[in-house]
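One protein chain omitted, others in place.
For chain A:
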């Protein structure tokens, strides 16, 4: 047998966990906020509702968490879904249109029908993506680009180029209301995350998805119905996006075909990658994705709280993202460590080496 290195210490086990670096990054970002906002971590109960910056991050991050969740499974199969932003817009537009045209916008039935219309449409949109990718064999980035571009137009057609505002208490609850002291959006997204974890990890779905993404050829030879799985994943992603669309429009009580969910696909992809799921497909981590989405949301919050001028916001965000990605790359950390070690070595003169030392290449 192979000699085994000293039993892995618990510290090592933690640092090697896939969630370690995303968690560290999130913690550092949150701590950095503390320096500017001393009561950043404070959560207070007021009028039966919880308030505080942490709650805000979770609340405003909820749609991104949902979209990223769907994106995670798509990316696990080796694909990508660029159409989620448009789906967010379409879903919000359809729901708000239905409510605004209904005779009784405040009734639960109206809101449920609106949500049903939005989710049903998303199901269709996802199925189109799924068929294009799995059956027709179109590259995922192209297949979903179609809906990304066309979908924006569709959303504007639905809203007739206007912003549809609605007044409906049950609808307001989804994205802007409270339930059991918590913003309802947080509970809803937590529920969906939990259900997805259960669905993928207590069945064999997760394993099969990872296999399809990790080695599609081998997966076919092993008898996995890859086509069906891949198609399903795009449907799931669209459903998540539609739910996020309901949240976004509910929160502002309005549907804006132009701006709702704009660029959210990029944030979602970023969240998935920050969470440690490779864009090459294969192993995925839902926990990591949630951390990734929270990192991005915290970053947005930070930009406001420390008062970074709006024109430099994007540059600041990009800078942080680059640093985060570098820190998470094992190759980069190894290089950094080696550089540090060499610097220490050269700082301390030592006896001449018996043979000449030459670096091959750079």
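Going forward, contacts are C-beta pairs under 8 Å (C-beta built on N, C-alpha and C of every residue); 3 or more make two chains touch, one makes a residue touch a chain; residues count from 1.
As a convention for this text, contacts and distances are computed from a predicted model.
You can't see one chain of this complex, but its UniProt record names it "Sugar ABC transporter ATP-binding protein", from the set "Sugar ABC transporter ATP-binding protein", "PqqA peptide cyclase", "Phosphate transport system permease protein" or "FAD-dependent oxidoreductase". Of the options A:32, A:182 or A:205, the residue whose C-beta touches the omitted chain is A:205. Touch with the chain that is not drawn comes from one residue among A:141, A:157 or A:222, which is A:222.
Where chain A meets the omitted chain, the residues involved are 1-5, 8, 16, 202-205, 207-208, 210-211, 214-215, 217-225, 229, 282-283, 334, 338, 353, 355-362.
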